[in-house]
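The complex is shown incomplete by one protein chain, all other protein chains being positioned as in the whole.
Coming up: chain A.
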Amino acid sequence: MVDVPLGPIGTAPSPATEDVELYHPHSWVTKYVFSQDAKIIAIQYSFVALTVGLIALVLSWLMRLQLGFPGVFTFIDANAYYQFITMHGMMMVVYVLTALFLGGFGNYLIPLMVGARDMVFPYLNMLSFWVYLLAVLILVASFFAPGGPTGAGWTLYPPQAIMSGTPGGQDWGIVLMLVSLMVFIIGFTMGGLNYVVTVLQARARGMTLMRMPLTVWGIFTASFMALLAFPALFVGAVMMLFDRALGTSFFMPAIVEMGQTLDRSGGSPLLFQHLFWFFGHPEVYIVALPAFGIVSDLISTHARRNIFGYRMMVWALLAIGALSFVVWAHHMYVSGMNPYFGFFFATTTLIIAIPTAIKVYNWILTLWRGDIHLNVPMLFALAFIVTFLNGGLTGLFLGNVVVDVPLSDTMFVVAHFHMVMGVAPILVIFGAIYHWYPKVTGRMLNDTLGKLHFWVTFLGAYAIFFPMHYLGLMGVPRRYHEIGEMAFVPPSAHTLNAFITIVALIVGAVQLVFVFNLFWSLRHGRPSGGNPWRATTLEWQTPETPPPHGNWGKELPVVYRWAYDYSVPGAAEDFLPQNQPNAQATAGLAHG
């Protein structure tokens, strides 16, 4: 028996709820370029984000080449190294992960999964993408600006970020970075309002909040959080831009640069850190929550079992979202805060482990005695669980002040956040692309290439990031251009670094197999039909695949059940789509 009631379903005419007035494109340009269709916008977002991802991947290669073989590649001097590290971080976190999960998956899946024809404000949605593209162009332009991009580290801490010792600090780099972030935030706000209002106000008949697939819950919560977290970054960016361009001293204390006393005083560098991390920590969960949601759906679908503890999953998502706004200063234990703050923030940080653990247990209990299909999306989903668990456990180390202080600014931190918010969400992104590609294109991705991609990526990621924990425990610092001769760093650390670099090159190269698969399957993939995974959620029940403009044809779907009716005892099929009425579903069901 499923533990969620199949009802209630209203029969009375519903109160005034508007239907979408769709914009009908008149030309190829308004249909595919300046499109107001969320599905096209989603593809545009994903394409741009994946392209930025490839750029950021190449940057990580360059960094690894320097770390693995210091001195061999002379064009990677200290300045270039810092520029690569900064751009890699900022691109991956904001312009790839946030944009891909919310702009890409959010746009594609929200209207389809809640049974809407489109986002509620299609025009604004279109603007959102073009503003995002503008932000990306401004960011990429800094590679070609005088002085190159900023090398301040992705956290852009002042005062160094705007001083002459830092690459781009007194050139264009930091200015372009800050402007790009502000533009991104404006564009995201347009999209984020759409995602949130669509989920809240434009669901199908019968689609209650507690019947929504967890994917929608994850993206919805993350979008809402982003609307509240990005303002802090926006304000920080405005103030730093003023410091850099107008000579104000918001973040600048009295300071000496190259032997010269600067004409600044009274500012607070800590203030920027607070603003940045008030955005930065929720940002971790803005990336993680959509991944949590998507992975729940992947596991449930491919294990043919209802998700374990659906309600707890939803409440855990919301709890994580709320808690993530009161933990930001755990990034600042070594910054010189009042020690009592550290105590408070360590406590809240560790409390987050509870809802997170609930989710991990529920995923495992969903798999328990499930009919597990080890296809490519499922492999990625399983890989996510272990990777996230690993990254989460090292998070417990770093959340404690006394353990964090010695580990801070070592490779241990790099290993931790790459596992938990780098590799883990990207594994979900891959799994999700393999899962939903058939709906987007009508064809399956190639399975053999997919498995090759999976195994090399998964094992490779561990070969890269596991050793970094050891490096960190030995005290190898992060963000160093060259470790050089340090008494406490044994020669084996250098060998390990070379090993990591070689694996990183291989893992990076395998992503080209994935890109090839994406394009090759567009033509040559096996036709998938409308519902190749025999899934319950609404997006698989569209009359046509890929879904046309307006998604549903004449009639909007009516929802009769939650999203997880897999292997219901007595039902004819092992899945009951959300829009299947009870009478049909329970025919021959021998209970009252």
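Descriptive notes on the structure:
To be clear about the criterion, a residue touches a chain if its C-beta (ideal position, glycine included) is under 8 Å from a C-beta of that chain, and two chains touch if they have at least 3 such contacts; residues count from 1.
By our rule, contacts and distances are computed from a predicted model.
The complex includes a chain that is not drawn, and of the options "ATP phosphoribosyltransferase", "Cytochrome bo(3) ubiquinol oxidase subunit 3", "RNA polymerase subunit sigma-24" or "TldD protein" the UniProt name matching it is "Cytochrome bo(3) ubiquinol oxidase subunit 3". Only one residue in the set A:Lys39, A:Arg64 or A:Arg203 touches the chain that does not appear here, and it is A:Arg203.
Among the residues A:Leu133, A:Val235, A:Ala319 or A:Met337, only A:Val235 touches the chain that is left out of the figure.
Residue A:Ala254 is the one among A:Val33, A:Ala78, A:Leu137 or A:Ala254 that touches the chain missing from this view. Contact residues of chain A toward the unshown chain are 1, 5-12, 14-18, 21, 23, 120-123, 189, 192-194, 196-197, 200-211, 224, 227-228, 230-232, 234-236, 238-239, 242, 246-250, 254, 263, 265-268, 271, 274-275, 278, 559, 582, 591-592.
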